[in-house]
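Submitted below is the structure of interest, expressed as structure tokens.
This view holds just a subset of the chains, kept in their places.
Labels run A and B following the written order; every chain starts at residue 1.
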Amino acid sequence: MKISFSPEDEKFRAEVAQWLTQNLVGEFEQLKFRGGPGDEHMFPQARKKWEQKLAQDGWTCIGWPKEYGGRGCSIEQQVIFNEEYARAGAPGHVGHIGEGLAGPTLIAFGSEAQKQKYLPGIVAGTELWCQGYSEPGAGSDLANVKTKAYFDEAKGKWIISGQKVWTSLAHESDYIFVIARTNPDSIAHKGLGFFLMKMDQPGIEVRGIKQLTGTSEFNEVFFDQAECDADDIVGKPGEGWAIAMGLLGFERGVSTLGQQMQFHNELNQVIAIAKANGNDKDPIIRQRIAEAHVRLKIMRYNSMRMLSDEGDGGLKKEALIYKLYWSTWHRDLGELAMDVMGPEAEILASAPYNLTRLQAMYLFVRSDTIYGGTNEIQRNIIAERGLGMPKEPKIQMN
Amino acid sequence: MIRDTAQAFLADVSSSSAIRNAMASEQGFETQIWQRICTEMYWQAIHIPEEYGGMGLGYVELVIMLEEMGRYLLCSPFFSTVCLGTNALIVAGTAAQKQQYLSQICQGSLTATLAYTGNNGRWDADAVQATVTTDGDHYLLNGRYRYVPDGHSAGLIIFAVRDEGSTGVDGISLFALDANTPGVKRSWLPTMDETRKQAEITLDQVCVTKADLMGEQGKAWPQLNKIIQLATVAVAAEQAGGAQQTLDLTVEYTQERVQFGRPVAGFQAVKHQAADMMLRAEVAKSAVYYAACVAEEALNGGPLANELAEAASVAKSYCSQGYFSNASDAIQLHGGVGFTWEYDVHLYFKRAKSSELFLGNSAYHRELIAQILLD
């Protein structure tokens, strides 16, 4: 598992850190530690500008191959970049869906024309993406997708109708990738297509979902005869499931280490509060802070295992458990934060319902154990794929 | 019987929209509903002795009401008026204070609360930070309170203060003051849980007389402690109700919600979480019902009276965890919609945390019990 950083890597680290120190200033100062999960709705325009600033100096999509505009950075360098980025408090990547999901999917499964058309905008930070996966009745159950696509021969376009939900940044995005059913008679995960669609069109409407935080980071996206160019289906109709599954793999990449650095920042905030209010002397709080630290440290080691060793493509066991592990950790951190603050935890930043950063984190983490496959579904996946235990039986409802 | 009546009324006045209206206001409750409670139901008088115009029922009946209020998330000054103010008057009030204030409470013309916690995050005697000094025949009160339930709207406030230089359980006094007494400044503290409002109160050279003092100056810790313990039982009762309601919401939702071709409630993982939730709700109730018997005897005499400290901490330590766990599981088992403002689950989730923190969390009460057992 040993990840060693060569002298060149350490030089790279210094370069990243220096660039951030020099550039995360002025108008970008306000973005520090903002725009992460639970805070995605904040400063979208300024963060888009920041994204372009990154792009100018080649700090977007650094892991992509050079031929597609990336830097072709090694795993180690990507780890370093993400760590330094988070350490500096640089804001949540407004382009992360494009860089982390849409782009890699296109690189792996897209046509040359699709690559030419979409990748440059992602690299430049000028075109933002969102994802259309979950549906209201389907939850995490991709096999239950009801959004429909049919090919209109007259128009020469795919026509999509249906509804997606839990879409982050839908308001700000230029494009959305959508899983829709190309074969209306198909069931389960057969007959799905993977579509690239322009958000700014009459057939698409976005409505924010008011969350328990009082804010709206997630959205519903309604498709009513929305159009998708004939060339903008990835792969063939019916291949949507395979592509979506491949994409799931991209979600567990080097960005986890950046996420962990954000977690680290949050834990440090909790520790600072404990030191300030004296709860750092409370033996029970000490145990819980230490436990949070222990599990966060191991989260990093686990990611290093995920990234190192044999890259045999198959999902390794340490990767299978990752979502369940971090989401649970983060949820526990939220509770720890509240308990460290004591009764002061209840007091808002201001009326009517402006949460403090840690309050927002505490409430928002409740989504971590739900979206992208609930903890219950994660456990099914672990048992079935990781341990070969029987699949859930299909039950016929009476 | 009393439970059925309470349920019927609460289902009517504490609907989801009524709760949200109350949440959105600074006052935190709808005056009209509170007046209906006071005049139609007479709940605010439930355990006030009949001599003051009360119903003269016991803590057992009070706890049933609180359990149902916790279930229906009633937004009202009931807890502050009955479980803080009234209890304080019953435990520590002079005859004149009881006569005046309890009668007004019975009439529904007065709400009340207790202010004792400063800003050091404590819930024991050291929480009392405001001070009293003697000025001839008068007393001067100074200091700051936080986390005072309904402190910005209550008509009567029982203030705990301490002699300057005193620490711990020594030197504590209680005063019962009209909230409009000069020098009393009150401001709403907006909170994450919007179903019960908190306030900050500052006392700036508040000049009061002996008539406002409850009992003896500097000797009021036993009374205050008892008031806190009685309130602790009351919070636990609300928590038990919340634990039950989050379970009920979850069972109902998972029975309706279909995923992977069948009701979510049919998945064993969901059933087992629900079973654990039921266990917590039932155990919480067992703890609360016993504590209610003890509280009753603590107020009116009986062999269990001296168990109050233990029974209150047993109930609060269990119910705090039980309610929070149930509310947390309820969000999880609701999936995405549990995360939305629209569904009610998050209201319980937030109330579970605020009531866990209020009057000391589980760890705090376990340590109190450890002191009884081990020291």
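Rule of thumb we're sticking to: a residue touches a chain if its C-beta (ideal position, glycine included) is under 8 Å from a C-beta of that chain, and two chains touch if they have at least 3 such contacts.
All figures in this text were calculated on a predicted structure; none of them were measured in a lab.
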| item | value |
| --- | --- |
| Subunit stoichiometry in the structure file as a whole | A x2, B x2 |
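Keep in mind that, in the parts below, only the chains that are shown with their structure count from here on.
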| item | value |
| --- | --- |
| List of chain B residues in touch with chain A within their complex | 24, 26, 117, 119, 121, 146-147, 188-194, 198, 258-263, 266-267, 269-270, 328, 331-332, 335-336, 338-342, 346, 349-350, 353-354, 357-358, 361, 363 |
| Chain A to chain B touching residues, read off their complex | 134, 137-139, 141, 143-144, 165-166, 209-212, 214, 277, 279, 284, 338-339, 342-348, 350-353, 355, 359, 363, 366-367, 369-371, 374-376, 379, 392, 394-397 |
